[in-house]
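Only one protein chain is missing; all other protein chains are in place.
Coming up: subunit A.
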């Protein structure tokens, strides 16, 4: 697979929505340990909005921007703004109806950069960044076609999320828990790893 077409990208988004929705209760339960127990609902609502915008998309830039605005309008909380920021950022770096390998890498890098304007969280803090940063880095380093790139992203995100189990939260609400935050995966890292896994599953 040498290019990522708009239609295939839409299928990846749909798959991400479906797989995250299937684990909605699990992500909320993880969030209830240190947070307020709504992460599963929030990420599912945000991805539902993104998925709906995919239906009307005719071009990457316009569609990604619409996905971001729709997610932020329809869902609430930090998850909504983080997803919104990610898709807004991706939209600034992607144009047209198909993307080659360097263009896909640039799109994901721009999504991450946009999110980093909104949050100070960094890898090791036990947040979604523990899945997202390694995923984007692995995608950039991957050699081969589109499939190889998303395979690398999915594996790095899954490993990153698994590593959060042993971490002590250093950011956000969970930070106040100190050592008691150790022993459970971070809900955001887990849901984002699920998303990146679904991206790959959609094309494999």
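Methods note: contacts are C-beta pairs under 8 Å (C-beta built on N, C-alpha and C of every residue); 3 or more make two chains touch, one makes a residue touch a chain; residues count from 1.
Rule of thumb we're sticking to: contacts and distances are computed from a predicted model.
Enquirer: Leaving aside the chains on screen, match the unshown one to its UniProt name from "Amino acid ABC transporter membrane protein 1 (PAAT family)", "FAD-dependent oxidoreductase", "Fe-S cluster assembly ATPase SufC" or "Glycerol kinase".
Expert: The missing chain's protein name, per its UniProt entry, is "Glycerol kinase".
Enquirer: Out of A:80, A:137, A:164 or A:190, which is the one that touches the chain we can't see?
Expert: A:80
Enquirer: One chain is left out of this view; which of A:29, A:148, A:162 or A:203 touches it in the full complex?
Expert: Among A:29, A:148, A:162 or A:203, only A:29 touches the chain that is not shown.
Enquirer: Given that one chain is not shown, which residue among A:16, A:42 or A:135 touches it?
Expert: Among A:16, A:42 or A:135, only A:42 touches the chain that is not shown.
Enquirer: By the contact criterion defined above, which parts of subunit A meet the unshown chain? Give residue numbers in ascending order.
Expert: 28-29, 32-38, 40-42, 69, 71-82, 84-85, 118-120, 172-178, 180
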